[in-house]
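Just below is one structure, and these are the notes that go with it.
Left out: one protein chain. Kept in place: all the others.
Chains: A and B, in written order; residue numbering restarts at 1 for each.
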Amino acid sequence: MAQVSLNNLKKTYDGKQDVLAGINLEITDGEFVVLVGPSGCGKSTLLRMLSGLEEISGGDLVIDGVRCNDLPPAKRGIAMVFQSYALYPHMNVYKNMAFGLKIHGAKKDEIDRRIKHAAAILKIDHLLHRLPRELSGGQRQRVAIGRAIVREPKLFLFDEPLSNLDAALRVQTRLEIAKLHRDLQATIVYVTHDQVEAMTLGDKIVVMHDGKIQQAGTPLALYQQPSNLFVATFIGSPKMNLLEGVVAEASATGVSVTLAGGQVLRTEVDGSKLAAGDRVTVGIRSEHLWENNAGSEQFTGTVNLVEHLGEANFLYVTLANGQDVVVRGDGEREVAIGDTISLSAPAASFHVFNHEGQALQRLKPGNMVAAKRTA
Amino acid sequence: MNTKIGKLSSTAFTHLVLAGYTLLAMFPIVLIMINSVKSRDGIFDNPLAFPTSETFSLVGFHKVLAKSPFLHFFQNSLTVTIVSLVLILLFAAMAAWALSEYKFRGNRWLAVYLAFGIMVPIRLGTVSILKLAVALEPFHMGVNTLAILILVYVAQGLPLAVMILSEFMQQIPKELKEAARCDGVGEFKIFFQIILPLIRPAVATVAVFTMVPIWNDLWFPLILAPGEETQTVTLGVQQFIGQYVTDWNAVLASLSLAVLPVLIMYVFASRQLIRGITAGAVK
Partner (left out) sequence: MKRFSFWHVVVFLAPAVLIYTVFSAYPLLDTLRLGFYSTSDTGAQSWSGIANYTKLLTDPQWSDAFWNAMRNNLKFFAIHLCIQNPIGLLLAALLSLKGVKGAKAYQTVIFLPTLLSVVIIGFIWQLILSPLWGVSEKLMGYVGLADYFAPWLGQESSALITLALMSVWQFVGIPMMLIYASLIAIPEEIIEAAVVEGASPWRIFWQIRLPLILPTLGLVTILTFVGNFNAFDLIYSVKGAIAGPNYSTDILGTFFYRTFFGYQSQIGSPTMGATVATTMFIIILGGVAVYTYLIQRKLQRHAF
């Protein structure tokens, strides 16, 4: 059971460029923390620094009150699950799981007890005497997790553990990892580049970009109040629509933005730090652009392309002022390419970002679907 | 702090062992080279010293080049090695292509038949090869010709080359050949214009495994082509040293002359060579 603090953690290679520039993060006991970001953002490096595989160039890593910067991996009380599973090819499943325990001098019956217990949790009891090459990808994944469980670590580290599985198995394993977290009450740090994985698994999501934490928070907080343009476009699929504009009027209760083409848009964000004439970017998620007149702000546009998903469809629309947006529409409504449609959105659904890309506080970041129903 | 000291000492140990062995590997060759350009007195008085203006002397090289047709030996070795290599590569590539691309009856058996030669040294057939060479004399492929050496070396090198190239060809994407066939390109054209250029990277690997044993071989030149006209460098040096064993200048110079071309080639090709071995060995 672990309380982990990262204080101004830094990574530089050869004293040159910062790969990680001062990471601050608190991980509470039993928390499932997901590090997410595009490739090269430093998330894997950060994980490897937690594990001890990568040296820490600066700052402090504290696990349960002990500074761990210079401790070897085995003394940190961690266990790691690798992307390629990294099972020892010449050892059967049982020996794979026993290897680490033997090193630490555990007794035979204790090793046996722990392995049986982990195997039962993961439903791999019948595989204990197989070699890794005789297992399917999903089974190997379980063994890799099992090898971590038997060590009874304070902290589990997962390095993109699902990326080698096919799509169906990935969804299934994702659910199992979530269940495992609940059952074991384990503290987990999990790295992925897949935002869906991050949203579904994490208690806390840490979005990283360019070696910095962009935002850390609950999935819903990140979705409803992304703190900057990067997080806004990284979280959510399809990407948040962005419209460029200039502030017409700003106050603590709302901001009016003049879009290209002259339309003035009312948004319910805290504009106390903006002045008329500032350049801003307005963001709106595809599901908040409605194909009826329920919202207060109105647009018209032409449909360029329709993607049918069944329960919904994505309409690729060019607005009257020439800007492209994606609209999540009713899946069973038939729309043809070239149709002109009218769209609306409630003023509370807009995100506004200042010229530095930082988000302004939304005043009512709540449930827009409820808003739609009442409208 | 302790881990840092531990790391440092293990790094030191690593370099000590590696550098030590490297020195051991280099020392004999360097020793021969530096003494080959010294006078007789210099060689004996201080064998470990580099030549000085007093001890520097090329007398050994003069003697070697005057007393034996060294350059001619080189020419023989070069001819035998290069012609053999070209034929091995061409014939092995053709056979590898047929074996890996066409499914015909007896394909497996033929592959096993050829693979047999990888493990069984061709030397064991020497008695009959010599008989064969005598029989081929009327066709100018008999004893004391370079042709018989080349034929034997091609037979010796083919099995391994076929195996390496087959493995390499199986990695060529199917689509490439099928695209060509869809365009109506003939089988021979596909082989010569698409496949041959593609296997170039494997050539380095094949070259190491076939060229070196041919260049260095003593057995077949000794038995099949011992005549002065057809001696290769290896045999020539062996005979020369046997004859002038007490003339240290000449012996050292002839050894240096034999080492030098391989050394020069290695300086230019070592990178590719080592990459070829490492890549080939993982299979």
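Everything that follows uses one rule, which is that a residue touches a chain if its C-beta (ideal position, glycine included) is under 8 Å from a C-beta of that chain, and two chains touch if they have at least 3 such contacts.
Remember, predicted model here, so these are calculated numbers, not experimental data.
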Touch criterion as defined above, residue of B:L114, B:L146, B:A202 or B:A253 at the omitted chain: B:L114
Sole contact to the chain not displayed, among B:A155, B:I172 or B:L198: B:A155
Sole contact to the chain not displayed, among B:V64, B:L85, B:I164 or B:L252: B:L252
Touching residues on chain B - with respect to the absent chain: 10-11, 14-15, 17-19, 21-22, 24-26, 28-29, 31-32, 43-44, 47-48, 87, 90-92, 94-95, 97-99, 101-102, 104, 110, 113-114, 116-117, 119-132, 151-152, 154-156, 158-159, 162, 181, 187-188, 191, 212, 215-219, 222-223, 233-234, 237-238, 241, 248, 251-252, 255, 258-259, 262-263, 266, 270-271, 274, 277-279, 281-282
Touch list for chain A against the chain that is not drawn: 51-53, 72-75, 78-80, 82-84, 86-90, 99-100, 103-104, 133, 147, 151
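Just so we're on the same page, only the chains that are shown with their structure count from here on.
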CA centroid of chain A to CA centroid of chain B, Å: 57
